[in-house]
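Yeah, one chain of the complex is gone here, protein chain that is, but the others are all in their spots.
For reference, chains read A, B and C in written order, and residue numbers begin at 1 within each chain.
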Amino acid sequence: MESLTMGNLMFLAPEIAVVSTGLIILLIGVFMSPRTKNVLGYLATLGVLTALVLTVESFGTNAALFSGTISIDALSQFFKLVFLAVALIVSLAAIKYNENSDHTEEFYTLVLFATFGMMVVASANDLILLFCAFELASLATYALAGFEKQNARSLEGAMKYFIIGSVSAALMLFGISFVYGATGTTSIPAIAANPAILTGNPIGLVAIVLLIAGFGFKMALVPFHMWAPDTYQGSPSVVSALLAAGSKKMGFVAAFRVFILALAALQPDWQLAFTVLAVVTMTFGNVVAVSQTSVKRMLAYSSLAQAGYIAMAFVVMTPMALTGSIFYTLAHAFMKAGAFIAAAAVVWMVSSGKTDRLDIPDHLDNFKGLGKRMPFAALSMTIFVFALAGIPPTAGFMAKFVLFSSTIQAGMTWLAVIAILNSALSLFYYARLVKYMYFLPPEGQKIRMPFPYAAALLFAVAGVLAMGLWPEPFLQWAMEAAKVLV
Amino acid sequence: MIPLVFYLGLSALLFSIGIYGVMTHKNGIRMIMCIELMLNSANLNLVAFSSYTGTLNGQVFAIFSIALAAAEAAVGFAIFMAIYRMHDKINLDELKILRW
Amino acid sequence: MVKTALEEFAFLIPILPALAFVITFFFGKKMPAGGAIFPILAIAGSFVISFMITLRMLGNPEEVISQSHSWFAVLNFGVLIDPLAAVMLSMVSFVSLLIHIYAVSYMSHDPGKPRYFAETALFTAAMLSLVLSDNILQFFVSWELVGLCSYLLIGFWFEKPSAAAAAKKAFLTTRVGDVMFLTGIIILTSDLLKLAGGFQDGTYLLRFDEIFSYIPQLSALQANIFGFEISHLTIITLLFFGGAIGKSGQFPLHVWLPDAMEGPTTVSALIHAATMVTAGVYLVARTFPMFIAAPDSLMVVAYLGGFTALFAGTMGIVMNDLKRVLAYSTISQLGYMMLGLGLGSVIGLEAVGVSIFHLINHAFFKALLFLCAGSVIHAVGTQDMRELGGVGKVMPITAVTMTIAALSLAGFGIPGTLIGTSGFFSKDPIIEAAYIFGEHSNNWIPYLFSIAAAFLTSAYIFRLIFMTFTGKPRSNYHGHESPAIMTVPLAILALFALVFGGLTRTGFMAFLEETFTNSFVNLNIGNLAGIGRNELIGTTGNEPLLILWLPLIVALAGLAIAFLIYYLRVVKLGPLASMKNPIYRLLYKRYYQHEIYTEFLSLGIVYGVIAFLTQVIDVIIDSIVEAFGIITVGVSEELRKVQTGVVQNYATAVIAGVGLLIILVKLIMEVI
Partner (left out) sequence: MLPVASLLILVPLIFAAVTFLTKTKGQAAGLGFTGSLATLGLAIYAYLNFESSTAAMQFFESMTWIPSLGVNYSVGIDGISMPLILLNAIVIPLLILYSWKEDRESPNRFYGLILTMEAAVIGVFVALDFVVFYIFWELTLIPLFFMVNIWGGEKRAHASYKFFIYTHVASLIMLLGIFGLFYASWQQTGIPTFGIRELIAQFQFFESGLLKDAIFLSIIFGFLAKLPTFPFHSWLPDAYTEAPTAGSVLFILLKIGGYGLFRISLPMLPNTGNPELMIMMLGMLGSFSILYGALVALRQKDLKRMIAYSSLSHMGYVILGAAGLVTLSVSGAMFQQFSHGLIMSILFMSAGAIQTSTGTRIINDLGGLAKKMPKLTVVMMVGFMASLGLPGLTGFIAEFLVLAFSYARLPGFVLIALLVIVITAAYHLWAMQRAMFGVYNEKLGDIRDINSMQVFSMAAIALLVLYFGLNPSPVLNMMISNSEAIVSLAAALGV
């Protein structure tokens, strides 16, 4: 039990940066008038950026803090990178979203606290901490999802998110309690140390499935996904970006740590479970996405499918596969966050222009001729959807490239074929979006793109293309992260 | 001393009741109560295990989770308040604009 | 091979007209007479060169001109002028020259002059290159090009639907033959590669000497088709002959030639009488060593040729269209040439001499016939003989020259002497050869064919003469004699049609005998015949007197009948020559070829059935692909309904998911 020194506090510098920014914003926000509150957005962005830099700085460091409840390793750092990247995009875009609202400080505080929660989950090495951080992130995002108190959709989305979220929290806690009961500890390494007790008895299986349900809710794996489409569609686009790109990954990192590290002994069981879930999820997501008319809902289903791909790592379980899916999480963070921000831009355009249909602001028809109305938004959206479809040279392609190839390496050709057919199918609805944006006549005049959206999109596009054209460094990091797991 | 199985049985029972409630009830408040029920059954588990395994993590954990449950309830009620303001009732099954 | 300045120019023979084509095609519009002058000069040049070469070659036939250049891969293009090629070159360039001159006037009123002269020039170039090609591939290339020009020129008046249709028919029908020819070449190529064991440096695959040098091995290769052991050489030669059938309008691929008369008459004269249609005969003559060394091939040639000669005659006798009669006569004469070549199985190399001799003479008198017909049509404006009559009075020169041509075609002359028309000296030997063949193999069919055809020939040609030039005008036309520029070529041709045969008979034969024994190839036809199981016996000219006279007698008979019916009109064949008479109808409908080929085979079977079925398959394949999309969308539409929007159901789903997952994993774990 080592004392809390300045030295090892430095390892938490990113987290501290995020939290303190959040608190500061909360404090000073109270004394600001709505017009001046835009500053907060930039402040938050700055804070996240700092944290991002600090995280990248601290790559390659390994440490165990607070009597081993927190472990700083490649895995945690990588996922912090993911979360911070998303947080950056979101807070940039949110500057426009929060224009002249007097709840700006609350919004940013919630975003930052949610990010903090995710970051802690990424490095949590003890089930208690993991659960608490998980809940922290969840609670913050519940509030965010329902942020538009006057908007029925937002509220409904938040409600569903909340109910299913807390149910699965309960399931998770129940599962954890069994694990604890069987092993007598909550520390992940310790659990891994004495697997014997779990393997034999049936509650091991129950515990696993309950945990899968708990994490699967965040990962949005079928059938724990039901909330996702509604919430993604209902809640403000920037929040949807945070949910789809950020908190989803939190589910994955938690699952990585708990299953692969703690419950390695029960691999056959959860491997099997994940096989079913992955296949069902990717297929369901892609098939249902085909018939969607609300773009955000379509993106929601597509992110189901993506979750299915990422979950293939639990099935294949080779270093390559883990590298692939970890790489995929970052790629997906950029693609999906970017896509939602683009949708946000369109929603803003629609609500600012009176002509278009407002009942479903993100309806496909509102994307008609976007190439003419908001060229940059259209272009970046095109890049994102083609990336999601895995068309080179984008992050999506590289991610699929590594992940799918790993299934071949592991000799699971059948899985590869399923995944490939799925990604071919996904092209169908992505291409349709492109068609609406470029091939249909615009209904309305050209609109200047607000800077915050532009900046956020630019960052996302940069990420997508960078990971597609120069994947080497990211791959290296992902490999390092994967090493932690095997 | 009461065998562990009893505790587990009880918590399982509570948990099932909670599940049943979540699945059947329409009213938001009741649902939250059911969820609390599920959480608490888990807490019961934790405490029972902790006393049987002789480690304290369980009890610590239980306290944490109680706190979290409270926070959760708070957020939940906030959302329901907003819903209530809009619809004058919180029958959750009637909120289905978002579907398909 | 002695180098002389002359053969340095050999390559110019085809090049000059080709250049003329380019110039006339692009700049003809701005020039007088549509730039006819260039083709005429160019072809004159080609004629001079070829004629001088021929003259020199008469001196020492062993010294042939042969130049080869690599074209691509192992194939080459080149010039080979041996006696056979020499005479053909001279004839082609000469006739083409005359017809070009004639055309200056004949086409004078046509706006499309430049195109016409360009295309005929191109044709001449292609034809000449065909004649002097030293390898089978170049031969085929030129072969196709003349086909193209024929297509273009038949369709010269493309606004006329009938012309466009005829052009297409001609191209397609000959195409059938061409494909056989090409197949032959392809089989030959792969056989040669097999025999030569890959590519030899320095030698050009597909050059005639190379091909001929492998004849024995080729003949030795056996293929088993439907249980018959057939020599590759036979297959190849028959496929070549297939090409010849198409080009030279032999049965059953002759149908295009009569329709081809839709083109300008000069075109018919040049392409569909004198030169192109004889390419088939030339092909067989050119590859004669292969034919004679291939068992049974020459037999087929003989039968088909003889049959065509008769078959076409029967149709010629009922046609009322001036040019169609001539067209059928052309087919029939080409049949004679084929027959002559086919009889090489008994008279050996002499066959080449005989039939090429007939080819040359035919070129003269048939071109003459067409040009005369042309001048009649040009003057009178119709080519339906039922509307003509008495044209002789207004167009004396035309009448005279045409009569000479007719005599030559019918083959009048006194056997045993040197008195007689060209046709006589070249046609009778063929008939005699047929007799020898019959005598030797007790198989008189070819002979009967040829005699009967001879009778029909004189019958239909004099029917034409009488109907056209004698009697009263049967319609009010305003004829006038054609200008000198047209009549002079007529006169020249008439001269040749009259005396060429008589003058050159013996020398010509002897000259052509040298074709395959010279500095290029040196073959012993006797041995080759042995390989082909053909025994050569004797030569023509010493048969019983009756046999020598018989052709003349039947010709006279034909003349007499035509005279009675169409000049004196003492015999009325009202019912006989009416549609009620089934035989007449059969002939007049040309044995229902159109119905059988065009409507039944092409439109019915190929287009209507096969292509249709394929299209159905295509639709099926396509709809399978489409089905994927449709099914996916449908499934999606249904599956999205799972998302009811009621939160309790969502919770239920979660719980159910947990339950199911536990059971599933449990079960599978048990199984494994």
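Here, a residue touches a chain if its C-beta (ideal position, glycine included) is under 8 Å from a C-beta of that chain, and two chains touch if they have at least 3 such contacts.
These numbers come from a predicted model, not from an experiment.
Asker: Under the definition given at the start, what are the shown partners of the omitted chain?
Answerer: A, C
Asker: From the list A:189, A:353, A:393 or A:444, which touches the chain that is not on show?
Answerer: Missing-chain contact among the listed residues: A:393.
Asker: Among A:424, A:462 or A:486, choose the residue that contacts the chain missing from this document, as touch is defined above.
Answerer: In the complete complex, the chain left out is touched by residue A:424.
Asker: Which is it among C:31, C:179 or C:221 that touches the chain not included here?
Answerer: The missing chain is touched by C:179.
Asker: Using the touch definition up top, pick the residue from C:15, C:58, C:165 or C:400 that touches the left-out chain.
Answerer: Touching the chain that is not displayed is residue C:165.
Asker: With respect to the chain omitted from the figure, which of C:506, C:542, C:578 or C:614 is a touching residue?
Answerer: Considering the complete complex, C:614 is the one touching the chain left out.
Asker: Go through chain A and note every residue touching the omitted chain.
Answerer: Output for chain A: 386, 391-393, 397, 401-402, 404-405, 408-409, 413, 416-417, 420-421, 423-424, 427-428, 431, 434-435, 438-439, 471-472, 475-476, 479.
Asker: On chain C, where is the contact patch with the chain that was removed from view?
Answerer: Spelled out for chain C, the touching residues are 71-74, 137, 140-141, 144-145, 148, 155, 158-161, 164-165, 167-168, 171-172, 175-176, 178-179, 182-183, 185-187, 189-190, 193-194, 602, 606-607, 610-612, 614-615, 617-618, 621-622, 624-626, 629.
As a convention for this text, only the chains that are shown with their structure count from here on.
Asker: What is the chain whose Cα centroid lies farthest from the Cα centroid of chain A?
Answerer: C
Asker: If you average the Cα atoms of chain A and of chain C to get two centres, how far apart are those centres in Å?
Answerer: 78
Asker: With chain centres taken as the means of their Cα atoms, state the distance from chain A to chain B in Å.
Answerer: 26
Asker: Once you find the CA centre of chain B and the CA centre of chain C, what distance in Å lies between them?
Answerer: Measuring from centre to centre gives 98 Å for this pair.
Asker: Which positions in chain C are in touch with at least two other chains?
Answerer: Expected reply: 640, 643, 645, 647, 651, 655.
Asker: Residue numbers in chain A touching 2 or more other chains?
Answerer: 159-160, 163, 167, 171, 229-230
Asker: List the residues on chain B that touch chain A in their complex, please.
Answerer: So the residues of chain B touching chain A come out as 15, 18, 22, 28, 31-32, 35, 38-39, 41-43, 45-46, 48-50, 52-55, 57-58, 60-61, 64-65, 68, 71-72, 75-76, 78-80, 82-83, 85-86, 92, 95-99.
Asker: What residues on chain C touch chain A, complex-wise?
Answerer: By the definition above, chain C touches chain A via 629, 632-633, 635-637, 639-640, 642-643, 645, 647, 649-651, 653-658, 661-662, 664-666, 668-669, 672.
Asker: Can you check the complex and tell me which residues of chain A touch chain B?
Answerer: Touching chain B from chain A are residues 127-128, 131-132, 135, 139, 142-143, 146, 149-150, 152-153, 155-160, 162-163, 166-167, 169-171, 173-174, 176-178, 180-181, 184-186, 229-230, 233-234.
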